[in-house]
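The other protein chains are all here in position, but one chain of the complex has been omitted.
Letters are used for the chains, namely A, B and C, taken in the order the chains are written, and counting of residues starts over at 1 for each.
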Amino acid sequence: MGLRILINVARFVVTYVVATVAVFFFMRAIPGDPAQIALGVNATPELLAKTRAEFGTDRPLIVQYFDWALGLPLGDFGTSYVTRQDISPLIADRVQVSLILVIMAMIVALAIAVPFGTYAAVKHRNPSGILISGISQLGVAIPNFLAGILLVVVFAVGLGWLPANGWTPPGADFGDFLARVILPVLALASVQGAILTRYVRSAVMEVMSEDYLRTARSKGLGKMQALVKHGLRNASIPVLTVTSVQLAALIIGAVVIERVFVIPGLGSMLLDAVGNRDLLTVQSVVMVLVAITLIINLVVDVLYTILDPRIRKGA
Amino acid sequence: MADNDVRSSLLDVSNLAIKTKTRTLVADFNLSMKRGDRVGLIGESGSGKSMTASALMGLLPEGASAQGSIQLAGHPGNLVDASDKELQKIRGKDMAMVFQEPLTALNPLMKVGRQVAEIMTTHKVVATKAEARKRAVELLASVKLPDPERAARAYPHQLSGGQRQRAMLAMALANDPGLLLCDEPTTALDVTVQRQVLELIQESVAERGTGLLFITHDLSVVANVCDRVLVMNNGRIVEEGSTAQVFSNPQHPYTRGLLAASDLNATDAEGRLFTVASAAAYTPPTIEDPQAQPQAQAEAEKPAATAAPQAAAEGNQLVISVKDLVRTYPVGRTALFGKPGEVQALRGISFDVAAGQRFGVVGESGSGKSTLLRILAGLDQPTSGSVQVAGNQIAGAKEKDLLQLRQQLQIVFQDPMGSLDPRMKVRDIIAEPLLAPGQKVDSAKHRRQVAEMLGAVGLPAEAAERFPHQFSGGQRQRISIARALVCQPKVLVADEPVSALDVSVRAQVLNLLSDLVDDYQLTLVFVSHDLSVVRYICDNVVVMNHGQIVESGTTEQIYGNPRHEYTRTLVNSSMSLREELASR
Amino acid sequence: MAQVHAVAKPARRKLSPTLIVGGSLVALVLLAALLSFIWTPYDPIQAVPADRLQGSSAQHLMGTDRYGRDVFSGVLYGARITLLVGLVAVGIALLIGTPLGILAGMRGGVAEEVTMRGADILLAFPALLVAIMFGAVFGASTLTAMLAIGIGSIPGFARVARSGTLQVMSTEYIMAAKAASQNGLRIARRHVLPNIIGMVVVQCSVSFAIAVLAEAALSFLGLGTPPPVPSWGRMLQESQQFLGTYPMLAVWPGLAIATAVLGFTLLGDGLRDRFDPKLNGER
Partner (left out) sequence: AGSSSTATQDASQKSSVTVALTGEPVNLDFTTTAGAAIPQALMSNVYEGLVEIDQDGKIQPLLAESWELGNGNKTYTFKLREGVTFSNGEAFTADDVKFSIDRVKSDAWVSSLKAKMDIVDSVKVINDTEVAVTLKKPSNAWLFDMGTLVGAMFDPSGVEDLASTAIGTGPYEIEAWNRGQSIDFATRDDYWGQKPAVDKATLRYFADAVATTNALQSGDVDVVYNMQSPELLSSFESNDQFQVLEGTSNGEIVLSMNNKKAPFDDKRVRQAVMYAIDRQAVVDTAWNGYGTVVGGPVPTTDPYYEDLNDVYPYDPEKAKQLLKEAGAEDLSITFTVPTRPYATAVSEIVVSQLADVGIKASIESAEFPAVWLDQVFTKKDYQMSVVLAVESRDVLAMFNNPDYYLGYDNSKIKDIAAKADAADEAGYVAGMKKVVRTIVDDAAADTLFIFPNIVVAKSGVTGIPENSVTEALDLTGIGWN
């Protein structure tokens, strides 16, 4: 198990380094000179030169790369050309927001998906089970921003129950935080919940046909008892895989919801930075996103080993 | 069971029928059992044995439903109509079941001890969880698991197949059920382990006066375990009676066929195994005269197959010559770093096979038989040692050097379905060896060759246009053999070619193989864990254990007079119908 | 199994309702896209100020938008964009991911490690992220959206192809083929590909659904097909401001997206059931 983690960490590092190279040199292909953009209209050549020197964009690319990449692991992302401020604390704020939003959404989604998916699997021949899988099929087909817009129209603009948008950190005013986080979390969770419901359903159906469930029933356990005691943990393994993939995709995928709900998360930071051609910020946000994805994979791998004793054998 | 009368009635099944929407799977099933009865239920694959057992447990798969009546002692009313709630109280307490696949039948994520304890806590026969755990360890000890404490703490994958099956048995016996159902509990096990598990079942059942319903397709096992037999065919009981009576004097042709085909010690007038078709001429074993007659019969008929190669072996050159063959596999992922473990599949093997020999390789699961075959076929490279096949050195050979070898050596595999590409037509499958690089494609000639081979293995010519899934298991294995022989190899290696087949089909395939080896003058290397099969078809045998050859010699020497300790256990563990009946 | 001839032939099995519904929805979208090449009721780009914001009528089945453009024409044309994006994206992922996956599955060792790490890296760059970066570098366009979604879908194909290949490679018929002196390429073509094609087709369908959603999200963010070419995502985005007054403007593109995604997911599910070897047997 130790070796397995070690290997994964090594993979993490290699993947990450390759990603920094890819991202850095890709971003250099951006048309438009950051100095020009920072200065805006009527920038004079002298001013441009001066600003380039200030940004360090007049140095060779390779120097710029190492300057940036070596700072990353230390949490030093450099100073933005556009905001002229240290990027790290800004990203830290955004990461917090994104993680809170996405993790809450995932928890809610799982809270929807596990019971409903299980129910739909157990009752897969009953109308109620078919109804649930039908609804989840529909849910999957709805873009989450559409869900977000509809939620705002109904609950904020129409009924006035909740604020339409905005973000309050939980530390500042927890009540307000909750009020504001409900709709975006619901928007994300409803669609994610539908996706996960499908996976839970098929995982549970798969498990239901396993021999050990029959064994459990032959011991005198009821259908549900057997499923809960023996099936769910087994079913959780494929569901965990999907959840981790979804979670990673959601951190950037939430950008659409961040836009709809005016939430200062990583996604909107990235979009704004792209709009401002804030190269360093773009690169850094991308690398943070990549790191989060890789960390999720790492954590999930550890979870697998905890969940599944067979993995230690290297299955 | 406060009932002291051991012989009181236990189970009464009458007119049990199992149906799906479209089919009747089991019909007219009647069974009456007393306490302590040991009843065998035999029949071929798909005859409805498992369905019947499931119906008794009230665990029929979705889509299948039961009718009729099932009465279990101590429970008023018909179990067929009982609600799941009522059945829950019975399952695992008054009636327990052991399933065939010991790995998949246990929850892979739960420690074995807990799984055993669960059956007790579920029925609240113990007060506390701690006590259940303690009892679980005792039970594991009672099924003779070495180090039961450790076994209780282990996950299923950390136990061997036999150990897992013992754990299953411990579980089933935990609450002293009146009725124990065993559905092919030893099919997945090695012969030595099978013997142990069977003995254990018998012991435990006898000790507790438990009624046993034992399902199997292996007649010798039934002869070993049961005192009464039901023979099932196509969902119906075709014959019923005491074991001795049914096996020595079968009334129904199906029973006779089954007996004939599973008896590898008996051959017909032409020295071939009996098949269902030729069973009429078969003389069932008799209890009065167990040894002499059949044994003699087998000895008498065999020379037809054995004499010739024996003679050939002396003058002919060696076709296969293996020296100090070692193969080790790294285990765990081939990681970036870290010291991977090793499995020594072959630990220095040497043997020779002369042209025309029928060379058997026996040994238990994991002893390295398949690995050896793969190397012989040039599909795998030895770690060290030398392997000469038909004049080709395999060790260290390049892919193109092996082309020559592959024309001379072909393989037949165990799984008749898995060894045929499901998306290819039979014609393309059989013609595949003809398409080897360097050979020119002549489709008309190929067509002819394929048709010829189909004829040789007894399949109609139109079979060429069909897909593998449109054939039965035995037919599929014929296709496999046709493919192996189409390019007229010198050597045919077969890896458990009949292990996945029903007894009736097994006999046909073995006969076919035997005929073709003669017709095409092949050298045969035949791998099996089933001693009786090897004994029938081979003239020379090596016995493998843990990657080593522990003994080698002619079939007669090995079976008649095993010298090595392991060979002896192997020979003693394997069951033959006649011996089992004799030893009753 | 001996005497029981396998009667269950995949080709003869009845079409499942999932497959029928999914197939019909996809056909509907396909039809709309094809139709848009030969005919739309109005020019989907031409603004007609006099006809702004009309409700559904005989002239304008789905009404008109703020510029007086016919929404129905836009929806038809949008189907073309959606399918184009999906087709190219899935095509890219299919053509790159599948061979890589097969290679990884057949070769193992270094090839596998490299391919799978590559997939890992790509996996850390979801389509949306790639699209945002592409949008930044090359400007937002249909092409960048297709490329981004395509690149984002590669790992999925590589993984499916690899696991399918591993399964196939462990079968005895591959052993038999090797014993029959078939070389790697031949085995890949004759045995591996035909046997994993089902899984790959399912993956295509699933990826298509994902591509439709991704395209909508990108257009919503202004990173997809630029105006004035109608795209469902952007129609939805533009209709946001009319939700209070002309909600139907949002309903139509929303419905179109849902139809396409639902169609492709159902189709994928149906195909999966059909290709699933477990279900192909006796049951």
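Brief remarks follow.
Please note the rule applied: contacts are C-beta pairs under 8 Å (C-beta built on N, C-alpha and C of every residue); 3 or more make two chains touch, one makes a residue touch a chain.
Because the structure is predicted, anything quoted here is derived from the model rather than measured.
Although it is not drawn here, the omitted chain touches the following shown chains in the complete assembly: A, C. Touch with the chain omitted from the figure is made, among A:Val152, A:Leu213 or A:Ile252, by A:Val152.
The missing chain, though absent from the display, is touched by one residue of A:Ser136, A:Ser268, A:Ser284 or A:Asn297; that residue is A:Ser268. Contact residues of chain C toward the unshown chain are 45-49, 52, 66-69, 135, 139-140, 222, 226-228, 240-242, 244-245. Not every partner is drawn; the one left out touches chain A at residues 31-33, 36-44, 47, 50-51, 80, 82-85, 90, 93-94, 152, 156-157, 160-167, 175, 179, 259-262, 264, 268-269, 272, 275-278.
Methods note: only the chains that are shown with their structure count from here on.
The touch graph of the protein chains shown is complete.
Centroids built from CA atoms put chain B at 50 Å from chain A. Centroids built from CA atoms put chain C at 46 Å from chain B. Among all residues of chain B, those that touch two or more other chains are 336. For chain A, residues touching at least two other chains, in rising order: 11. Touching chain B in their complex are the following residues of chain C: 1-6, 8-9, 108-109, 113, 171-173, 175-183, 186, 190-191, 194-195, 277, 280.
Chain A meets chain B in the complex at residues 3, 6-7, 10-11, 125, 210-212, 214-223, 225, 229-230, 233-234, 307-310, 313-314.
By the touch rule above, chain C contacts chain A in their complex via residues 117, 120-121, 123-126, 128-129, 132-133, 135-137, 139, 209, 213, 216-217, 220-221, 233, 236, 240, 243-244, 250, 254, 257-259, 261-262, 265-266.
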